[in-house]
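Structure in structure tokens, see below.
Certain chains of the assembly are absent from this excerpt, and the rest are unmoved.
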Amino acid sequence: MAQALVVINPNSSQSVTDGIDAALEPLRGLGVPIRCETLAEGPPGIETQAQADRVIAPMLDLAARLEPEALGYVIACFGDPGLHALRDETALPVLGIQEAAVANALTRGQRFGVIAILPASVPRQLRAFGAMGVTDRLAGERPLGRGVAALSEAEATLAAMVETGRALRDEDGADVVIMGCAGMAQYRNPLEEALGIPVIEPCQAAVAMAIGRIALRQG
Amino acid sequence: MAQALVVINPNSSQSVTDGIDAALEPLRGLGVPIRCETLAEGPPGIETQAQADRVIAPMLDLAARLEPEALGYVIACFGDPGLHALRDETALPVLGIQEAAVANALTRGQRFGVIAILPASVPRQLRAFGAMGVTDRLAGERPLGRGVAALSEAEATLAAMVETGRALRDEDGADVVIMGCAGMAQYRNPLEEALGIPVIEPCQAAVAMAIGRIALRQG
Amino acid sequence: MAQALVVINPNSSQSVTDGIDAALEPLRGLGVPIRCETLAEGPPGIETQAQADRVIAPMLDLAARLEPEALGYVIACFGDPGLHALRDETALPVLGIQEAAVANALTRGQRFGVIAILPASVPRQLRAFGAMGVTDRLAGERPLGRGVAALSEAEATLAAMVETGRALRDEDGADVVIMGCAGMAQYRNPLEEALGIPVIEPCQAAVAMAIGRIALRQG
Amino acid sequence: MAQALVVINPNSSQSVTDGIDAALEPLRGLGVPIRCETLAEGPPGIETQAQADRVIAPMLDLAARLEPEALGYVIACFGDPGLHALRDETALPVLGIQEAAVANALTRGQRFGVIAILPASVPRQLRAFGAMGVTDRLAGERPLGRGVAALSEAEATLAAMVETGRALRDEDGADVVIMGCAGMAQYRNPLEEALGIPVIEPCQAAVAMAIGRIALRQG
């Protein structure tokens, strides 16, 4: 099998993986094969720190098994479970979608807003922004109040995302918005149109960055 | 069995657990039973992010088994693996030794220095200090260049700790020093004497804080 | 007289001292004697920077007189007047209730909110949070609009605290609340129940921390 | 003429443009045409804030002339002169090499070091890092003591870069190094080999990021 950039969805929902896969379509033209994998051992959605932490071990094992076929890895769960652990264990490029989305956002606006799924996601992600040292660029983070499963109800989800995005833009002063879950990929285009400011789908951000690293042969 | 504050050493080295247990002796006078547990599934020492992440699942399981006998938990590994996950899963007080050591240090000096074990520990811990939002209080972090196993060689370890502590004090401007590993407990007293500034043993800091929370019945 | 941890209320209101004393009841089980003192030279309540600064000299003098009977000191005024000065003058542990409440809050939530008494308290306390280097963890600070004397009117005070706490939680994103005055101690339990997130009474936080330091014989 | 990503070297040295062009070779495989332009009106090298500011107007004019043939722009001068101005004036993606190098570095290590050309470059770049809000991730910045012209003397320049990079790594704690001038491109590979930590050539970082944006049709 040809080597590919391996995108690991650490939850077990194939529909989420399919949504990620579709979102990456425009990046396939760059010539680096992209392969999306679902972590069978994951929960249907990752909503708590405990769930995030518990997927790390099986995800590291999956990555190790796929190493001969891998050009690099993207961990496709906002929260970046196992990001630094996988970097410890491989010399290939490893990107996390939260970290890459923030790196991307720094070049798209002065203050980024984040749409989280549930209220409990917010402190977890604030810790990550603190660890990245980018808190001064964070306009705000607001939860959608919908779990991973509920994200597939398209109409209600998009309406909630537009409302949350407007609050980030108008009340918190965000001039760029990050979608804070890999399961939101299908809503990027209509959300950006509704908000009138850039909306970053984090899997796209991470894969684009990984492709550059692979092209440059930089681990 | 009487309920106790459960201190979990997530590496599998009983000698480290014993060192922690001895360090907690002065706190036993406060009347809250303290019970130190070794995580059988852990590695002999936790030195990489991957090792830290991989102990979380078994540690959460151990904590769940011990819950009926627990008054609270202390996770006795600098790096606080699973700290927020365990907080998600229990209503009892949960303290991590890195977080508690920093909270303690904020009241002991203006800039804290940290003695890490190995160079690779430093970026991992810098991320944690960033997540805690206390980077402005960090004078510096310097590795000892000794892994967990080597910490038991008393003479060489103490000499290295004194040298590292002096560099933190004299070159980095630390006026309080945190020992950045649960396996350093036995060296606190001579190190503090050699440096002439407060030295914080993080298991002591976390257990003292946990006892206060238990006495106040605050989760 | 047996030695004790000395808690100094630097205002002259015995009722405030009594409220502190009652709040510390659960910590008496830890076996370290606690003695609460009222500073006769203080004003009835400390509401301005000038009042805070003017109590320092008599408070230092009181502490010096009590030194033979002291195991350590807690300065029980949010704003921590004389905290660092007293640390200069004694080798015993010295805790301030604002500093200790923040140290405690860092382990209870990701962003702390503070209930101040009066609008003029806010800039004074923001300076203290800046000096502590914890501004990134501060969700917000909101004044109650009630001076120290008015805090004793229980019904109206609790209602105002609940309203202020809800604004900190819902508008500012606090997931832990600090009561920003030693005179609020009696309201901790009902306020926590009303808010559903941890509420920190700062005298409890400081005394718990002091007891740990005393048990460890760490100055 | 086919549309291309336009990389503008705002100094007038064709040799610098040629070095940039060569450094971008590995990214040409991604299928997005890349075209490097020299700003005739620029000085031979940009070493002061006044020089940086004075190239903005002609650079904006050049970009406007090239707009029909452009897929996006990269401003290839560390310091990013005119970055936000060009973003004001076009809907195409605009990347600056300093900003993109930092975004990239955030995913490669915990603290980045920067090799500047001259001492006077340092305060200018510190202002930029402050504006980006990433100061907490900066390990240090050290000048090479060589102007743009002198960078072409290969042996002496590489030796100075290795020495400077080692100081950033060993004294300042950098675990990733950014080359702080577009004229250093040819030295990336040997410098990375000598230092043993990632070295980021900023034109590569910016062009890789721009290609992702172009593929995603995101302005």
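Here the chain labels run A, B, C and D in written order, and each chain numbers its own residues starting at 1.
Following the convention adopted for this analysis, a contact is a pair of C-beta atoms (placed from the backbone, for glycine too) under 8 Å apart; a residue touches a chain by one contact, two chains touch by 3 or more.
Because the structure is a prediction, the values reported are computed rather than measured.
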Identical protein chains in the complete assembly, only 4 of which are shown: 6
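Note that in this section only the chains that are shown with their structure count from here on.
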Degree value of the rotation bringing chain B onto chain D, based on Cα positions, nearest 5: 120
Remotest chain, chain C as reference, centres from CA atoms: D
Chain C against chain B, contact positions shared by both copies (same if over half, else different): same
Chain pair with the higher count of C-beta pairs in contact (A-C, A-D): A-D
Centre-of-Cα separation between chain D and chain A, whole angstrom: 27
Averaged-CA centre spacing for the pair chain C and chain A, given as whole angstrom: 42
Residue list for chain A, restricted to those that touch at least two other chains: 123, 127, 130, 132-133, 135
Topology of the chain contact graph, where touching chains are joined (line, ring, star, complete, other): other
Chains touching one another, given as label pairs in label order: A-B, A-C, A-D, B-C, B-D
Chain C residues within the chain A interface of the complex: 109-111, 136, 173, 175
Chain B - residues contacting chain C, complex: 26-27, 29-32, 95, 99-100, 102-104, 106-107, 132-137, 198, 204-205, 208-209, 211-213, 215-219
In the complex, chain A residues that touch chain C: 122-123, 126-127, 130, 135
